[in-house]
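The next block holds one structure in the form of structure tokens; read it before the comments.
With one protein chain withheld, the remaining protein chains of the complex are depicted in position.
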Amino acid sequence: MRSKKLSIKSGMPPGSLVLVGAESAEEVQVNRIEFNEKVLKESQGLAPEMFAVEPGVVNWINVSGLHNMGMMEMIRERFNIHPLVIEDILNTLQRPKFEDHGDYALISLKMLQISGEQVSTEQLSLILGKNFVLSFQERSGDVFDPLRERIRNKRGRVRGSGADYLAYCLMDAVVDNYYLVLETVGEDLEGLEDRIIKDPTVDYLRVLYERKRDTSRLRRAVWPLREAIGTMRSSGSALFTPELLKFFLSDVYDHVFQIMDTTETFRDTVTGMVDIYLSSVSNRMNEIMKVLTMIATVFIPLSFIAGIYGMNFNPTVSPWNMPELSWRFGYPFALSLMAAVVLIMLVMFKRKKWL
Amino acid sequence: MRSKKLSIKSGMPPGSLVLVGAESAEEVQVNRIEFNEKVLKESQGLAPEMFAVEPGVVNWINVSGLHNMGMMEMIRERFNIHPLVIEDILNTLQRPKFEDHGDYALISLKMLQISGEQVSTEQLSLILGKNFVLSFQERSGDVFDPLRERIRNKRGRVRGSGADYLAYCLMDAVVDNYYLVLETVGEDLEGLEDRIIKDPTVDYLRVLYERKRDTSRLRRAVWPLREAIGTMRSSGSALFTPELLKFFLSDVYDHVFQIMDTTETFRDTVTGMVDIYLSSVSNRMNEIMKVLTMIATVFIPLSFIAGIYGMNFNPTVSPWNMPELSWRFGYPFALSLMAAVVLIMLVMFKRKKWL
Amino acid sequence: MRSKKLSIKSGMPPGSLVLVGAESAEEVQVNRIEFNEKVLKESQGLAPEMFAVEPGVVNWINVSGLHNMGMMEMIRERFNIHPLVIEDILNTLQRPKFEDHGDYALISLKMLQISGEQVSTEQLSLILGKNFVLSFQERSGDVFDPLRERIRNKRGRVRGSGADYLAYCLMDAVVDNYYLVLETVGEDLEGLEDRIIKDPTVDYLRVLYERKRDTSRLRRAVWPLREAIGTMRSSGSALFTPELLKFFLSDVYDHVFQIMDTTETFRDTVTGMVDIYLSSVSNRMNEIMKVLTMIATVFIPLSFIAGIYGMNFNPTVSPWNMPELSWRFGYPFALSLMAAVVLIMLVMFKRKKWL
Amino acid sequence: MRSKKLSIKSGMPPGSLVLVGAESAEEVQVNRIEFNEKVLKESQGLAPEMFAVEPGVVNWINVSGLHNMGMMEMIRERFNIHPLVIEDILNTLQRPKFEDHGDYALISLKMLQISGEQVSTEQLSLILGKNFVLSFQERSGDVFDPLRERIRNKRGRVRGSGADYLAYCLMDAVVDNYYLVLETVGEDLEGLEDRIIKDPTVDYLRVLYERKRDTSRLRRAVWPLREAIGTMRSSGSALFTPELLKFFLSDVYDHVFQIMDTTETFRDTVTGMVDIYLSSVSNRMNEIMKVLTMIATVFIPLSFIAGIYGMNFNPTVSPWNMPELSWRFGYPFALSLMAAVVLIMLVMFKRKKWL
Partner (left out) sequence: MRSKKLSIKSGMPPGSLVLVGAESAEEVQVNRIEFNEKVLKESQGLAPEMFAVEPGVVNWINVSGLHNMGMMEMIRERFNIHPLVIEDILNTLQRPKFEDHGDYALISLKMLQISGEQVSTEQLSLILGKNFVLSFQERSGDVFDPLRERIRNKRGRVRGSGADYLAYCLMDAVVDNYYLVLETVGEDLEGLEDRIIKDPTVDYLRVLYERKRDTSRLRRAVWPLREAIGTMRSSGSALFTPELLKFFLSDVYDHVFQIMDTTETFRDTVTGMVDIYLSSVSNRMNEIMKVLTMIATVFIPLSFIAGIYGMNFNPTVSPWNMPELSWRFGYPFALSLMAAVVLIMLVMFKRKKWL
């Protein structure tokens, strides 16, 4: 997580509305769903009416894209939100957190996406009021379509519950999606492990350290969420019904814990893989060196024997001087000697389990 | 612990009854034991009467298999259990925990089994009410037969005590079984250590890292249990008698601590074994390289001497040119020279303790 | 952070005014800005009037340079500051901290600068009173020019707010500047990573450990600040308006947390780079050894063959003695034999993936 | 600490009296000392009167050996002790702990013994009542003889104090004995360090890891004791006089801390020794490889020169073909050339500090 563009704010007054993070090229989109047990109304567009809070219904206003500063300013005024809260929404490098501001609360968390083998994060900020939820995403495209279907089809409790339950459903959807991401990462790691064991080459180390950073990033996305939900549970904020605080938040809390556990397991796994990989590489190299050295070692005594019989002692001077050279089977003898040496060597290597 | 199938819940409304984990192929089985000091009645089957709570006795209803959603729904209604609690029971990847819900409490923990060298976990969920205990297992087959015998034979205090004591006995049986598992793991580790020291080959590293993950899994099964029991002790729930909170839970608490200690020891042992293994492998390779290099080193000077006397200087030109070649004992002299070099070399190696 | 010159204080009475740290060669400079919604007056110089507190306005007195002990003494007397607080201001190796002394509070933090690839720190001490802020820097040159511009141009809330908001703006400016530093460090690390992968040579290890120390220094500059701001928030000091404590300090607090996160990431990155670097170095060396050994291994059997045919067995004695020497194509045969050996060797190396 | 025999309890009802740990072969022995300022009476044997509590004196009943279940049962009844407390006494793998049960308190701690180079632990359980102390040891033989002497000779305050002071003296004796054990371990480590530096061979790694486990075992014996004493101090139990809680327990507490410190130091030392050992082994191997390679390297150019003059170019064809062979001092020239090469090589090695 490089703090790209965070420095843009250096020198600006606090509370300045500046988007921190990657600016999306696409249009800002706003969707609005009003619902209660009986009513259901959906609308979209950028008209100011989109940001009115209808009484008697739950108003869910979803903003995809954060780069329309005029709209953000209007939202700030209409809902009477503190500028620093808006600044938090625009700062997409924000850590997950929960802030209770009496009339409304800010819930900030990370959505995870997997593209290829890379895990990327997108910030989701929720402003929860008495009967409205404002949700802010960096880009269009989210994990809330099943929730929208449930609202439309009256499945589950969401139509009969308040804004707090809707906010909980949004959080639950984000956290449930973590499981999907973790499974993909897990399978990716398994595949990587298999490949490493089959063919350890130099490049895996970097891949492994990228995976390590990925799991760190996952952890950093999830860990503060646990804290934020803890704060939420103990806040006793009037925005939440007691049942929600007791049952539902506990549920998300447990899930986040489970995800933390899995992330820890991944971390351990990657660390183990780095060790196995390094050991494989060094084993492979040692294997090479061993075989090559053994070839050399077998031939060195042979060359020595050949060297012996390449000496030029004068056999004519005395019968002590290399009589073998004039033996009838001198040459075959020398070759047999060499074969014997090779055999002895191989037997010795075998006995010492070097082969 | 891969989060297999946990992603199934993405998009479903919270509290949906979905089994998370491996679905058992076998039939769901229900056993029921009613007992007090005088009465003892056992029954089994899937009939609705099985789930009635008789007054004046302790009702222990044990469900083996979690994939009968209709039955789970019926249990939920009869005992008035919150859907999210049922969701926790069905989520077999749940961390051990204790939740006090006033009329009833959820105790979730892990049973451990060893098959071959692998440790597998099975979730046990207990719903403890005023005079009933619902126990949910993933599969049939458990560690409670001695407890059932004690109930039948009136051994121990269980017949004269309430539902809370029964729940404690169940937890105690699970935790006592951990000792068995730890002993097996411990003996397995000892055997592995012996094998590693005898014959260090490449494959052990993976085995060791699997053992490391096993001990991590053990720890993850046990560690949150400690926390859960702590919560239980300090909950002051009316479901428990004070004596149970004071004496019996302390006892389980201590056992869990002891198990944690042993798990930590295993972790240290495995880490040590990895180090010893890596060091053995590298020592073995160094040993090979050393011996081979020494062979080479001994022969190199010998080959040099042979090379000397293989030079073609013309002895007839002058008496300075290789007179040795025409010595009477030139060849024996050369061979003796070589033998002397070998001896010197060996003595030197010996003195430097390289042999 | 070597404790250079800290030992200067050994033996002096507590509260002695001694500058600890590098003494700046330049003149001490004092700037003064008085402002409220309507008034704005700037002045500079060393005259005693500079240190008067005008009522009805916010008085910001900025002192650049700490080595004028007379002036420090005068400030101490005029503002009735405890000698140990002045000692803290002069001790530029002080950890960031917040101390509430009733009438005034001390806020001590670190400004970061990057020169070349080195991160250096400069201490900023703030004395916040009811309507004044004294700021002490080690050297002239700071990150507050945009804030001064905002005061002059009435941008933002600073002109309409009190001394506490000014102090907050100063802290905010310092913390925002951390982002700039982190980005530079981050880019530096990326560049270093690229260079390491391209050309691993011996010198990088020291550079990497220097980077590690840099990130430790960053952490040490930032970590206690988090604590200090936490103390500030929970102090309930009358010097701060509630809004400031609630919103603005939370904002800085979050930023500091984010910066801690990034620092941790850097630490992990550097650790990973050390591992990758060491592994690259050892791989490179292994690579060299492998190629060289392979050259040797190919030629050893060839030399052996040449050695064979260099033996001096007498072919005239018997037809068994090296008849090849007298073959018509004996020499080409020997050369072909050698070529064949080379080929077999290369094929074997290829098949074992050593090439 | 293998959990040997702990699994024996699987399936038994909680509170069953079963000895966990190694069963001693010797007879159970009971010693009894009654004393106050004036009275002193010692007795031993297994008679039931041994377990009566005389009023007006401090009754110290020491049981050596835990395998007489009948006696344990009798003790349980006479002193009205909870079965789970007896279970804790019999479970010799229990962690050190303190449990206040109103009328009596359980203090469980470990005595350390050194036999050879191995540290073994023995459990000491104390039941402290208003005017009695029951002490349970696994075997006869303990560290309390000096205390018994002090009781007999009226040395120190023990004769004039209550049962709590006696319990404190027992704990103090156990903890003071830790120092003896630590000194022995420390000297053992020093000796090991010296031996490792003198002669690093393969076997030390296992020894070192055994020492590491020993220090872990020490730590596990001592660490929970600190916690137990902390609980004792803050229990405010009526069994202890305030002075004892304030002064004496603080004293033991400090000693335990000091012992923890020393244990940590040992751990660090062993870790350092592992590193030094591994580095020595690898240095030694590198040293061997270096010397051997240097021998090879010196002779390779020499052999090359010999090889040159072993070529069979026909000097009679042209004056360009190996005229050296026919020089008057050809051979001496070649030998001198070789000597020169050796010299140059040695100088080069020297200059590069390879020798």
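Letters A, B, C and D mark the chains as written, and numbering starts fresh at 1 in each.
Here is the rule we use: a residue touches a chain if its C-beta (ideal position, glycine included) is under 8 Å from a C-beta of that chain, and two chains touch if they have at least 3 such contacts.
Note that the coordinates shown come from a computational prediction; the quantities given were computed from them, not determined experimentally.
Peer 1: What chains on display are touched by the one that is not shown?
Peer 2: The chain that is not shown touches these displayed chains: C, D.
Peer 1: For the full complex, which residue in C:177, C:258 or C:312 touches the chain that was left out?
Peer 2: Counting the whole complex, the residue in contact with the absent chain is C:312.
Peer 1: If the hidden chain were put back, which of C:17, C:74, C:114 or C:281 would touch it?
Peer 2: C:281
Peer 1: Of the residues listed, C:99, C:117, C:243 or C:268, which one is in contact with the missing chain?
Peer 2: Checking the options C:99, C:117, C:243 or C:268, the one contacting the hidden chain is C:99.
Peer 1: Thinking of the whole complex, not just what is shown, which of C:22, C:39, C:292 or C:355 touches the missing chain?
Peer 2: C:292
Peer 1: For the chain that got dropped from the picture, name the residues of chain C it touches.
Peer 2: 1-4, 6-7, 9-16, 82, 84, 87-88, 93-95, 97, 99, 202, 205-206, 209, 212-213, 216, 220, 274, 278, 281-282, 285, 288-289, 291-293, 295-296, 299-300, 302-303, 306-307, 309-312, 315, 322, 324-332, 334
Peer 1: Could you list which residues of chain D touch the chain missing from the display?
Peer 2: Here the touching residues of chain D are 143, 145-147, 150, 155-158, 168-169, 172-173, 176-177, 179-180, 182-183, 186, 197, 247-248, 250-251, 254, 257-259, 261-262, 265, 268-269, 272, 275-276, 279-280, 282-283, 286, 289-290, 293-294, 296-297, 300-301, 303-304, 307-308, 310-314, 317-318, 320-322, 352, 354.
Keep this in mind: only the chains that are shown with their structure count from here on.
Peer 1: If you apply the touch rule, which chains end up adjacent to both chain A and chain C?
Peer 2: none
Peer 1: Note down the smallest number of touching-chain steps it takes to go from chain A to chain D.
Peer 2: Graph distance in the chain contact network comes out at 2.
Peer 1: Superposing the C-alpha atoms of chain B on chain C takes a rotation of how many degrees, nearest 5?
Peer 2: Roughly 145 degrees of rotation.
Peer 1: Indicate the whole-number Å distance between the mean C-alpha point of chain A and the mean C-alpha point of chain B.
Peer 2: Those two chain centres are 26 Å apart.
Peer 1: Tell me, which residues of chain B touch at least two other chains?
Peer 2: 282, 289, 293, 296, 300, 303, 307, 310-312, 322, in rising order.
Peer 1: Does the chain-touch network form a line, ring, star, complete graph or other?
Peer 2: Per interface graph, the chains form a line.
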